[in-house]
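Of the protein chains in this complex, one is absent; all others appear in place.
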Amino acid sequence: MATTAVVGALAVAQKLADRTGLVTDLPGLSGVVLPDFEDLVFGGHDIDPTPLPHRAELLADAGVVPTALVRMLAADLAGVDRRIRRVPPLPAGRQLEYAARISHDLREFRDREGCDRVVVVNVASTEPPLASSPAHADLAALETALRGDSPVLSLSSLYAYAAFRAGCSFVDFTPGAGARIPALGDLAEANGLPWAGSDGKTGETLVKSVLAPMFALRNLRVRSWAGTNLLGGGDGATLADERAAANKIASKGRLLGETLGYEVDAPLHIDYVPDLGDFKTAWDHISFEGFLGLRMSLQFTWHGCDSALAAPLVLDLARLLAQAHAAGRSGPQTPLGFFFKDPVGTDEHRLGAQYESLVAWATSLESGA
Amino acid sequence: MATTAVVGALAVAQKLADRTGLVTDLPGLSGVVLPDFEDLVFGGHDIDPTPLPHRAELLADAGVVPTALVRMLAADLAGVDRRIRRVPPLPAGRQLEYAARISHDLREFRDREGCDRVVVVNVASTEPPLASSPAHADLAALETALRGDSPVLSLSSLYAYAAFRAGCSFVDFTPGAGARIPALGDLAEANGLPWAGSDGKTGETLVKSVLAPMFALRNLRVRSWAGTNLLGGGDGATLADERAAANKIASKGRLLGETLGYEVDAPLHIDYVPDLGDFKTAWDHISFEGFLGLRMSLQFTWHGCDSALAAPLVLDLARLLAQAHAAGRSGPQTPLGFFFKDPVGTDEHRLGAQYESLVAWATSLESGA
Amino acid sequence: MATTAVVGALAVAQKLADRTGLVTDLPGLSGVVLPDFEDLVFGGHDIDPTPLPHRAELLADAGVVPTALVRMLAADLAGVDRRIRRVPPLPAGRQLEYAARISHDLREFRDREGCDRVVVVNVASTEPPLASSPAHADLAALETALRGDSPVLSLSSLYAYAAFRAGCSFVDFTPGAGARIPALGDLAEANGLPWAGSDGKTGETLVKSVLAPMFALRNLRVRSWAGTNLLGGGDGATLADERAAANKIASKGRLLGETLGYEVDAPLHIDYVPDLGDFKTAWDHISFEGFLGLRMSLQFTWHGCDSALAAPLVLDLARLLAQAHAAGRSGPQTPLGFFFKDPVGTDEHRLGAQYESLVAWATSLESGA
Partner (left out) sequence: MATTAVVGALAVAQKLADRTGLVTDLPGLSGVVLPDFEDLVFGGHDIDPTPLPHRAELLADAGVVPTALVRMLAADLAGVDRRIRRVPPLPAGRQLEYAARISHDLREFRDREGCDRVVVVNVASTEPPLASSPAHADLAALETALRGDSPVLSLSSLYAYAAFRAGCSFVDFTPGAGARIPALGDLAEANGLPWAGSDGKTGETLVKSVLAPMFALRNLRVRSWAGTNLLGGGDGATLADERAAANKIASKGRLLGETLGYEVDAPLHIDYVPDLGDFKTAWDHISFEGFLGLRMSLQFTWHGCDSALAAPLVLDLARLLAQAHAAGRSGPQTPLGFFFKDPVGTDEHRLGAQYESLVAWATSLESGA
C-alpha cells in the first residue's frame, strides 16, 4: 500500500493520473490549503529489502497500478528508494535505544530534505495485541520501563513515541495501540503535535458505516450481521495468525454496537486465501426485522483492492495532518475519524456525519482558527 | 400495504406490537407532538371488494403479519372495513363529476367521524404516465378541461384535486403525477394545504440512497450500476405492464445522477415473479473505479417485503402531514423527501442529509414555528 | 429433523402432502418395490423431553411445516410420541450395559409393533471426534473394552453396535464414526445387516457436488473455494463448539480433492447465528482459472432449511435400507453415497454419477438380484 501511495503521489504531482479516490479533492475540501503534491517528499523504514521500483513492477503485474505509469516513474521511484532505510525487527529489550535510532532517522531525514514538517504514517501489518502496563500511564514511568528487558510497547507505539520525540506528527493506519497510550498522548500534547488513528476504513467496514445508519434511520432492527473476509496478499498472511487477527476483528467490531445502540450477534471471519493476491472479497449477511416483527435480509459482496483504496487516504491524511501541525493543533484529531475503522476519541461511525465533521475541521485549519 | 398499515396502527394503538419500522419513533423525532395512534381513524376508497379482515388473513397466511394479531384485531378490522367504500374504475370523460364525488366522500367521512383533519394517501398501484397538457398550468383551465371528454388527469392527480377541494392534505406514496401539477400546487397553496411525495423509498432505492453517497464521499467513481428487481404480488403484476413500469423506473432513476453529479450507465429491470408473493428480491451490481484507475465492484441482494417496509412510513407520513396541516403549513413539504424515491422540490437523495432536514422541519412544527 | 420426517411420513401416508423432496418418488426409482408409507412405524430414543406434538407445533410456528398439517395430525403424533423413549446421556463407563439396553428397546419395539424389520437412523447432533483405539479392530476386543471404564465408542457407534446386535440395519445421517469401525463392520456382515452413511448431503455440499464436476468437465482449474455457513437452531449451537465442528468440517472437506483430483485452498467456516432459527445460509466463493491463465469467479448463496431438506432423505434411506435388508444385502451399501457428504466405501461425490449408481442398486434389489 505504501508503494501504491508513492506511485500515486508521484503520478498526481506530475499530472500523469487524476485524483480519483482522494478525499481532499472533493468539492467540500477543495478550498482547504494543503501541501502540494509537488512538495511532498517520501522516505521510510521497511523490513522488506525489495527495492521500491521492483515492488511497483510487481504491483503492475498484479493489475493494481498501470504498467505504463511504473515505467514512466522509474527514476523517481529509484529516488524515493534511496530515502528508504531497511530496518531490522525490534530486538527483545533495548526499546529505548531502538526508539532513539528511529527519532534520529526522522530528524536527519527532515534536515537533509529540508522539510518543514514530517508526518509518520504506520502502514505495517497488523500486530498482535500487547497487554496494557502500569508504565503506560505516565511518560517518566514509560521511559524507565523502555530501558528494561520486557517489551512495554508494541512496534506501532514505539514509532509513535519516536515520532513525537522527533517533533513529527503521527498517523496509525493499522489496528493496534499506536499513539493510544496515555503517556504518548501526553507527550504529543506537550510537544504540540497532532496525531490520528486508527485502522484505515477501506472496505467492508466502509460499507457498514453507511448501511448500519440506514437501518437505524428507518428504525429497522438488525438481528444479526455476519461477515466473512477473504484476503490474499501480505495482509492476509499476517491475519491468518489468530493473534494478529484479534486486533483487527476488535477494531472492526466497534461500529455496529456504537451506531445502532444495541448489541448485535455479529460473527466476523478473516480468511487467508493466497490466490486472491492483492484483492479482498468480503461477504456480509444482515438479517433485520421490520414492522410487526417481519424478517428480511440484505447481503453484499465487496470485491476491492485494499492498497488501492487505502493509498489515497494515506496521502489525504499526511497532507491534512501536516496542515494541522502547521496550524498549531495538537493531540488526537477526532474529526479525522472519517478515515478510520476505530476512530480515536469518538463513537461516531456514520460516514455522512464523519464527513461533515471533517469538513468543518479542515475548513477551520485553513482560516487558522 | 394499506391493510398492513391498518393492522399495524391498530396493533400499536392497543400496545399489541412495538414500533419497529416507525421513523417517528426514533429518538430524534420522539419529542415532536403528533396525533396519537389511538386517535387515528381509517377509511378509504378501494377497487378491490375483498373485505379488510379477509385481506388481513391472507397477509397472515403469507407471513407478512402475525396470525395471532389478525385474530385479536378481527372486530376492529371489520369496523375499519365499514368505512371503506368500493369505487368503480375511473370512467372515460366526466372527470370533474368523479372528483366531486370523491370530495363529497372525504367531507362526509370527516364530519361523520368527527376528525379534525383528513390526510389522503395514495397507495394505489403504479399508473402509466399521462402526457402533460396546457390545462395543467392553471386551475380554471384545468377545471374546464375536466368537464370535457378527454382524460386530463391520471387517477392519482384526480384524487389530489379532490382532496384539496375537500380541505384535506395529500401524500402520493406511488410514482406518477399526483399533486405535481402546477394547477394542483396552486390549489393546495390557496387552500392552505400541505402535501408530500412521491413514491415511497422502501427497498433497493433506500440502499442506493446510502451507497451512492458512500462512493461520492470517498471520491470513488461509479462506472455502472445495474439493478434487477424481482417482484411478486399485485405490484409485480402491475409493473409487468411496461407502460406502468416506465413511471416506476423513471422515479427510481433520478437518484444516481443527482447524488453523484455525473451520469452513470444504470440499466434497471423490474420482473414480475408471482412465486415471490409479497416479497421482493433486488440485486444490484456496481462497478467502480478507485485510485489510478483500478476497477472494483460491489453487489448486494435485498430481500424484503414492500408492504411491511412501506406501511409504517405511510403511518409516519399521515401523522406528520396532519401535524403540518395543524401548524398551518401549505404546499409541497420538501423535508419529507426522506420518505421518497422521487422527492418533490429537491435533488437531495442522501438519506443522512434527508433525515437531518426532516428532524429540523418536524421540530419546527412542534414549536409552531 | 426427526419431527419433520415423522410429520411428513404421516402426511404422505394419509395423502395430506405430496412427495416433493422424496428421491424415491423420482421416475428412475418409482418402479422399485419399497415399504409403503402406510406400513412405517416410528419410535425412537430422545434426550429431549419435549413431546412430539409440541415439537411439531414449534416447527409450524417457525414456518418449517404447515400449521394446518400439524393440527390434522395431532392424534397420530401423540401416538408416535408414546413410542419414543427418553434416554439419559451416556454414562462414563458401563458402555456395554448401555448398549444392551438399547438393543433390548429395539427388540421390544419390533416385537410389540409387529415390524418385519427395524432401521435405526442416527439423527443426533454432531459429536466430537473420538480417538481410534486398538479395540476397534476386532469384535471380541471391542466388547472387552466396552466393559471397562474408558469410553471406547462414541454414541453414534454405540447405537450402531446395539442396532447390529438387535438385528437392525443402521443409517448414520450425521458425521462421526457410526458404523465405520472395523469391528462393527464385521458384526454387520456376520449378522447379515446392511448399513449406510454418513452425514446427509443437504445444502452447501449438495451444490458443491454438482459445481465441482462442472469445473472438472470443462477443464477449468479451481484455485480456491471458500465457504461460510451461518446456522441457527440446535445444530448451530452444537457446531459452535469447535470440537464438534471439527467432525463436520472434515466430513464436508473430502469432496473437492476427491472430485477435482488436486488439493484446493478451501477455508470453511460454520457460524452459529441463533437468529436464523431453523434456516441455514451458506455463501461460497470459488476462484477459478481458464484458458491462458485467465481468472474468473463464481459465488453462490444457499438459503435452506436443513430439517426440511434432510427429512425426506431420512425417509428414503429408511425405506431403501429396509428393502436392502429384505433382499439379503449386508455391509456398507456404497450406492447410497448419493445421500451423503462423506460416503462410505467410495470417493465418488459427483451427484449425477451417484444417482446412476443408486438407481442400478435399487433396481437390482427389486429383482432380488
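When the chains are written out, they are named A, B and C in that same order, and each has its own residue count from 1.
By definition in this document, a residue touches a chain if its C-beta (ideal position, glycine included) is under 8 Å from a C-beta of that chain, and two chains touch if they have at least 3 such contacts.
These numbers come from a predicted model, not from an experiment.
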Touch with the omitted chain, as defined above, among C:220, C:260, C:276 or C:362: C:220
Hidden partner chain, touching residue among C:14, C:133, C:299 or C:330: C:299
Among B:85, B:101 or B:285, the residue in touch with the chain that has been omitted: B:285
Positions on chain B where the hidden chain makes contact: 223-224, 226, 228, 230, 265, 267, 269, 271-276, 281, 283, 285, 287, 297, 299, 301
Residue ranges of chain C at the interface with the undisplayed chain: 4, 7-8, 11, 17, 19-23, 25-26, 63-66, 69, 206-207, 209-211, 213-214, 216-221, 289-294, 296-305, 308-309, 311-312, 338, 350-353, 355
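In this section, only the chains that are shown with their structure count from here on.
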Centre distance in Å when chain A and chain B are each reduced to the mean of their C-alpha atoms: 43
Computed distance of Cα centres, chain C from chain B, in Å: 50
Contacts with two or more other chains, residues of chain C listed in rising order: 301
